[in-house]
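Worksheet: one structure, shown below.
One chain of protein is taken out of this complex; the other chains stay put.
Labels run A, B and C following the written order; every chain starts at residue 1.
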Amino acid sequence: LERKRAREYGVTIGWRPTGALNAITDVAGVRVGQATVIREGGPDGSGSVRTGVTAIFPGDGLPWHERVYAGTHILNGYGELIGINQIQEWGLLQSPIVLTSSLAIGKAYDATVKWITGQDPETAEDAPMPVVTECDDSFLSDVLEYPLSDDDVFGALDAAARGPVEEGCVGAGTGMQCFDFKGGIGTSSRVLPPDRGGYTVGALVLTNFGDRAELRIDGVQVGLELTDLMPENHSEGSCIAVIATDAPMLPHQVRRLAARAGLGLARTGSTAGNGSGEQMLAFSTGNVLAVDSTEPSVDVRALLDGPGDRSPAVFSPLFAATVEAVEEAVVNALFMSATTRGRDGNVLHALPIDRTLELLERHGRLASA
Amino acid sequence: LERKRAREYGVTIGWRPTGALNAITDVAGVRVGQATVIREGGPDGSGSVRTGVTAIFPGDGLPWHERVYAGTHILNGYGELIGINQIQEWGLLQSPIVLTSSLAIGKAYDATVKWITGQDPETAEDAPMPVVTECDDSFLSDVLEYPLSDDDVFGALDAAARGPVEEGCVGAGTGMQCFDFKGGIGTSSRVLPPDRGGYTVGALVLTNFGDRAELRIDGVQVGLELTDLMPENHSEGSCIAVIATDAPMLPHQVRRLAARAGLGLARTGSTAGNGSGEQMLAFSTGNVLAVDSTEPSVDVRALLDGPGDRSPAVFSPLFAATVEAVEEAVVNALFMSATTRGRDGNVLHALPIDRTLELLERHGRLASA
Amino acid sequence: LERKRAREYGVTIGWRPTGALNAITDVAGVRVGQATVIREGGPDGSGSVRTGVTAIFPGDGLPWHERVYAGTHILNGYGELIGINQIQEWGLLQSPIVLTSSLAIGKAYDATVKWITGQDPETAEDAPMPVVTECDDSFLSDVLEYPLSDDDVFGALDAAARGPVEEGCVGAGTGMQCFDFKGGIGTSSRVLPPDRGGYTVGALVLTNFGDRAELRIDGVQVGLELTDLMPENHSEGSCIAVIATDAPMLPHQVRRLAARAGLGLARTGSTAGNGSGEQMLAFSTGNVLAVDSTEPSVDVRALLDGPGDRSPAVFSPLFAATVEAVEEAVVNALFMSATTRGRDGNVLHALPIDRTLELLERHGRLASA
Partner (left out) sequence: LERKRAREYGVTIGWRPTGALNAITDVAGVRVGQATVIREGGPDGSGSVRTGVTAIFPGDGLPWHERVYAGTHILNGYGELIGINQIQEWGLLQSPIVLTSSLAIGKAYDATVKWITGQDPETAEDAPMPVVTECDDSFLSDVLEYPLSDDDVFGALDAAARGPVEEGCVGAGTGMQCFDFKGGIGTSSRVLPPDRGGYTVGALVLTNFGDRAELRIDGVQVGLELTDLMPENHSEGSCIAVIATDAPMLPHQVRRLAARAGLGLARTGSTAGNGSGEQMLAFSTGNVLAVDSTEPSVDVRALLDGPGDRSPAVFSPLFAATVEAVEEAVVNALFMSATTRGRDGNVLHALPIDRTLELLERHGRLASA
């Protein structure tokens, strides 16, 4: 039985139009690559591995040659976002963004540095500082096996491509848990109308968060009715949200998009649990800061609107688009993630789509029929 | 026609139990005082005033004698929260929290300082730094009249009392706008079960934010169907949320509650608009830091839970309680605020309760009947 | 006996060249206006007033028509910087920067709003949010008299002009205390060499901080030897530092200048005392963001340098220039402030210049000879 994205079942989040792919890759140039690592363990499931890597590039070129402005927001900080200091200080994204399993970030960092210096040995002079972040997949994956290899990371980085993004149990999402269902990778996008700049906002989420009782889909508290299919252990998990836009935003502006990602999570039922790492990173492809300028300053393009000026208001539409895209990306992750058995026989059940649609219909939320 | 709170119509937000009053004053000791300033202008409405002051005290005593731990969170910073630096640095609330109209914060600050030094002249030695914050009521109130007087501020401060809190068009809420309806003051509370400490969380909001098309009540997008009753001008407004709890939380802990208030706003449809000041302040009455200690350090009580320890998990329930209380406080503000005509004949319409309930019922959201 | 600036005595801070005026007004367009309020009290000094207002404009025009990028840094937060939320969120300075006495900020805010709406009534639509900050002058000034009037504030705003800046006991500096000597207003500037952009950095400080035992002038611990001339009460005070530059810096870049101001204070002996408000604000005149754009985005100029690029490194020189300018501005404030008697006969003694120079000479620090 193939699982499909939420919109294919008539589930529509918000009212703003999506991009062509309804994915972060609707933002021109953005590339995503994933490597899934699955290994069977002993008969009892010991040593089973369900993990992987997801890598996001802001453009077609090498990120340290074509740097873009970026910003972060930590809604809850029980998680790692290596690279955050540099982004907050310089406002620059100059590496791929690498998502993986919590205990594997050391290995992923190491491998990404090797990949960068392999592509371009001169970068070693400047101590490349890749962005690496994580959620914990130890319920399904035997993390003490340290299953991730350099090649797994290289695989995700080399696979990065434009176009549709695989969702669900793939890449870093392979072993994740969301609202006590199986979680994983989800994506979505929104496009602003021409008189608001026509900009695109795309979101990619790695969902590993949420209490079942809080789960809302399109405003309907389905978690209060879908009370079975629970895992043996509830874990508070984490959630990574990456936001891309082609709107020409400065570092302090794109940071504001990152903050809105948390509002999209809230609509799905996140209360940013104590042991969760709700970590958001947003970047704009609207300016590419080359490294071959011989001047101390360069021209960049910046959004401008505020009380008193006459420019068309674009920030608020961009904010609302971000909230919608993140909400839908989480829903897509739930719709696309299949039931998975892993370490020690632990099982995470998929969101039951039929029952979910029935609940949405009963609450008048299904688009047409 | 008297307006009633949402729960009295069967509208229930979330599933956690409220305190006895379903108000911020369910947190023992918390007091609220309000002063409403209404003045009629000329026949055309010029010079009409619809403003006021709402004051919150963390306890029964003088706040600078009975200091409590506090923390803030700025979801969007197009607003003023005088006192924020000291709270972030020292983690202390040592004044009443005063809410009023944007252009009146200078006057309110001045008057609050006078009130403090009047109660206790010795405080002048230490430059009392009251907490004063605002939303903009200039659509309904002629702010250039600078209508607020010292006595109005004294009135709110002196009126502070335990017990039920008046909601809607009262105090600082007199002239506010919310989702293009009439907004104002709202409050709500939640109580944790005994095995989670039995703590109470209360919220008071001053609602002056939101786009109609985003309004959700209990997850139902009523704003997409209630498209009439719009004001002549949409303003992005602001929202102040004050969170109180008796859980013994340290400054860095209570700051986390403040951050969750934004998630409650998100559930009602906030996307934290560009020109809005979403400003949150949380405090804990669980420790009262006296000023007469002769030791350099004192014993305080602190919440403790985290991975690896055995203490009952209370942070996540406190976070979820905060989200629910803030969401319901916003809904209460909408239910309780009546249609108001003000400056230049401008009108903000009240949320039409009948039509709202009908929509909720159609979406299966009304508790019984 | 006229007091002179430090350099006129051969005291040179750092090694970078100053601008023509060695003042914040070396940054083209920056204007400073001050109003000094002195009132004699009763025979015992009760009711004596020693206070004032200092206002800084980033350019020649109305700040809300010619907005510039700004950033802040709070080294210690026991102080108020009204307007900080908006600057952190939007990165814009759109008002004059008003410095005054702690208890007078309500009045100063009120008066500045009136001045703004008086200049341009349309601004009332957008709730003008002026930047107002403070240090506590209550040792010399009877703050409970609430001596500041609207006209005093208007006076400082209307007096704003390019050119030399009066230092010492003037404007907001009238009643301040620094390292237990008389403090006040100080200013200084630095100019980068042409191959580093030739940019100017200017600093203006309101000095009301410091323990005598920590005072260093040009690295010499003069405070350990100048142990007399102490006031009756030591107060921890505060320090405001305003940094201006014509380097075209974005909000997140100019914020970094603000952070360096604290390092300049450190060199004079600041340890950012517990009860002090070390508040820094930096702005760049390198971009003026007009309000009449009809496009959602505009071209701006931004500094660019980092590992791997070829542009001339300018950030580090700008940082070092900021540190030097702030250090020298503090020293100028001490050199220019005269002994002052105020409230209740309280006295703050001026730094004894002769003895200071003697100490510097003995430590080989005097330029000439």
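Here is the rule we go by: contacts are C-beta pairs under 8 Å (C-beta built on N, C-alpha and C of every residue); 3 or more make two chains touch, one makes a residue touch a chain.
Keep in mind it's a predicted model, so treat the numbers as computed, not measured.
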> Where does the absent chain touch, in terms of which shown chains it meets?
Replying inline: A, B, C
> Which residue from A:6, A:30, A:53 or A:74 sits in contact with the chain not drawn here?
Replying inline: A:74
>> Please identify which residue in B:21, B:38 or B:92 touches the non-displayed chain.
In response: B:92
> Looking at B:107, B:256 or B:349, which residue reaches the missing chain?
Replying inline: B:256
> Looking at the whole complex, which of C:50, C:216 or C:349 touches the chain that is not displayed?
Replying inline: C:216
> For chain C, which residues touch the unseen chain?
Replying inline: 15, 75-76, 211, 213-214, 216, 218-221, 224, 236, 256, 259-260, 262-267, 270-275, 305-307, 313, 315-316, 319-320, 322-323, 362-365
>> Touching residues of chain B against the unshown chain: what are they?
In response: 64, 67, 89-92, 94, 122-123, 125-127, 196-197, 247-248, 250-253, 256, 286, 289-312, 314
>> Could you pull out which residues of chain A are in touch with the chain that's been left out?
In response: 74, 76-86, 88-90, 102-103, 105-111, 113-114, 117, 121, 124-125, 127-129, 136, 138, 143-144, 146, 277, 279
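Heads up, the rule we're going with is that only the chains that are shown with their structure count from here on.
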>> If more than half of the interface residue numbers appear on both sides, call it same; otherwise different. Which is it for chain B and chain C?
In response: same
> Which two chains have the most contacts between them?
Replying inline: A-C
> Between chain A and chain B, what is the gap in Å from one C-alpha centre to the other?
Replying inline: 33
>> What's the distance between the Cα centroids of chain A and chain C, rounded to whole Å?
In response: 44
>> Centroid from C-alpha atoms only, then distance chain B to chain C, rounded to Å. What do you get?
In response: 35
>> Can you pull out the residues of chain B that are in contact with at least two other chains?
In response: 76
